[in-house]
Each structure stands twice: as C-alpha cells, then as structure tokens.
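Apart from one protein chain that is not included, each protein chain of the complex appears where it belongs.
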C-alpha cells in the first residue's frame, strides 16, 4: 500500500493526485475521492473566510495511522490525504482524500472512513470569519456520529 | 440540482469535472467522486484491452433517471456522470461519477448509489480482450448484491 | 422516427454478434405483445434464431424502457434486445 500524506498552505491539483492513484498499479480498478471545500454559509451566517491551524508532526502521524487502520479493514492499494492550513476563502479546497482499490466497494468504504476519522481525530482547528467576527468552530455532533458508525461491535 | 451526463469515446479531464462541481454553488461543501479504470487482470487472465458498447439514447436517459433517484434520496447540488465507450487500454479511465453536496454523507451515499445503479442498469456492455481472445463480460453477482443494499424496505 | 406501420428493432453486444445483425425494420400494423413479436421475428426473419433471442437472460426495451414479455408493442416503436449490462 502506497501512502501520500501532505499538510500544506498551498492549493493542490486534483488531476495530479488522481494520476498518482491511477499509476500506483494496473491492478487499480476504482478510485474514490472526497474533496472538501469552504462553504459560504455555516449555521446561518455568511462565511467570508476560514483559518486552519494544525499541530505539525502529530497531524501527519495521525493521518498515517488513520490510513493504516483503513487499510487493515479494506483492500487499499494507495491512499492520498492532502489537508490545507492557513487562510482560505469560500469555494477554496480544504481537504482531499483519495483511495485506490481493485474494487469500488473498498475504495468507497476506506475513503469515507478516512474522512470521518480526520474530522474527529486529526489535530486541525478551524476558525471561521463571519462578517467581521472570527470564531473557533466546535466539534459537530454529526461528525462524532459519523465516526461512530465505523465501530466494530 | 445540476446534471451533466456524457457518453463519449474520448478521454476526459478530472480537474475539469471537479471544477464544474465546485463551481455549481458556494453552498457546495463536499464532493465525492468515483473513477473507474481498466484493470490489467480480471478473473485470473491478463487483460490487454476492453471494448465498450452502449445503446445511444437509452443510456443517457437511464443515467439521468438514476441521478434523479439519487437526488430524491439524498441532498445533491450537482452530479456529473461521464462514461466512455469504444476501445480502451489497461489503466485508462472508463467512468467518472461526481456528486456535489453541502455535507459529505450525502455526497458519499449518492455517488455510490449512482455507481452501483450504473453497473447493473445502464445499457453498457464490455468485451474484454485477454491474450488474443475476446469475450463479452457477464453480470457480476457482487454488482447485483451491491445494488440490492440500496433497497428501501 | 420510422413509418407508423413499421417498428425499428435493435440488437446489442453478444446478441448482435450471435445473430450477425444489429438492426432491422419490421412491418407492424397493430399492437402485439413482445412474446408475439419474438414469434413473428423467428417466423419471418431468417437471421433470427429463437434459442438465441429467447435465451433466459435476454432483456427487451420498448422505446428505451425495459419491459416484460407481455408488454404491448405499438406500430412506430423502437424495440431493443440485449444481454445483461456490464458497464461502469
């Protein structure tokens, strides 16, 4: 399994990351990707910008661990996680998760598991600017529930 | 909800399709995509090529109907389905499904539902060339089961 | 659109290859069921083999919607026969 984990300020190129996943092996039959972008409205307020902070070092270690757990549950040939930090505008890309597998079911499951885990485990923090006021976001209950669905009984 | 449905011989550009989905609305917060590629091995045989045939007209109508059903079950802001036909080599792209939603859960569900439906309902047929011999593929039981999981009781 | 006293018949994929025909225009002056149409085709078209066209897994679409064998085909319709789909 090939992993690529990057936390960066700069934007990234979806084609490049997709090509990376396609080229991992000719065994690759399906690639599922998730791209998260900055919405312009959150909880009823107009969002004019987002500031993302993280814990350098720990974040990357966590993402590698999350991918490894996904790979132990589903058949994963390759995984890419790119997460941006710094100041972002509405419509900009925040996060990309891509999983390459032989069969599509594995790619869908692993990609969603990695996304749900990132949301509630990885050391990123978002501060939202809404019409002049900046506020730190708090954990969403829906994100906690999203992760809970992956618990193995 | 904005739909884009294309059946074409030519290759397509994942960046372009992703940008189309991002640009649909600033409400877009998550985009889930699936990219299917030609594997070089199927059922133990080396695959040297794939020929894809379809039923022009009916296929496009079916894909629109599949997207509409997905949109009635999950919150979908935009959907792109591109399916190639003609002669393809191992590693080449076959199909792209992209769903843009406010929240990621809807995008994941709708994208997988559209993929599973395409596999068992849309009028495409694959002929696989394996070391000189060409054979029409038959429906996979796993694909039928994949669609069955979406049945509403 | 073809004439109202005719129907357009299409064959796809393995079925097209087995029958060595991809399309034909067939006269139809009044509505008949899909099952009756198959009988007519076998009777009147040398290229149509009953065992191939009536194979258990063959699907039929009338005017681009999959139908069952008791569906009524009207003059002017487009009727397609094909094996199970394998795209995606």
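To keep things simple, chains are lettered A, B and C as they appear, and every chain counts its residues starting from 1.
By definition in this document, contacts are C-beta pairs under 8 Å (C-beta built on N, C-alpha and C of every residue); 3 or more make two chains touch, one makes a residue touch a chain.
Just so we're clear, the structure is a prediction, and the values are computed from it rather than from any experiment.
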Contact list for the unshown chain, restricted to visible chains: A
Interface residues of chain A (partner: the chain not displayed): 36, 52-55, 57-58, 61, 83, 94-95, 115, 118-127, 136-140, 143
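One rule holds in what follows: only the chains that are shown with their structure count from here on.
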Cα-centroid distance, chain A relative to chain B, in whole angstrom: 22
Cα-centroid distance, chain A relative to chain C, in whole angstrom: 49
Centre-to-centre distance between chain C and chain B (centres being mean Cα positions), rounded to whole Å: 27
Contacts with two or more other chains, residues of chain B listed in rising order: 36, 115
Contacts with two or more other chains, residues of chain C listed in rising order: none
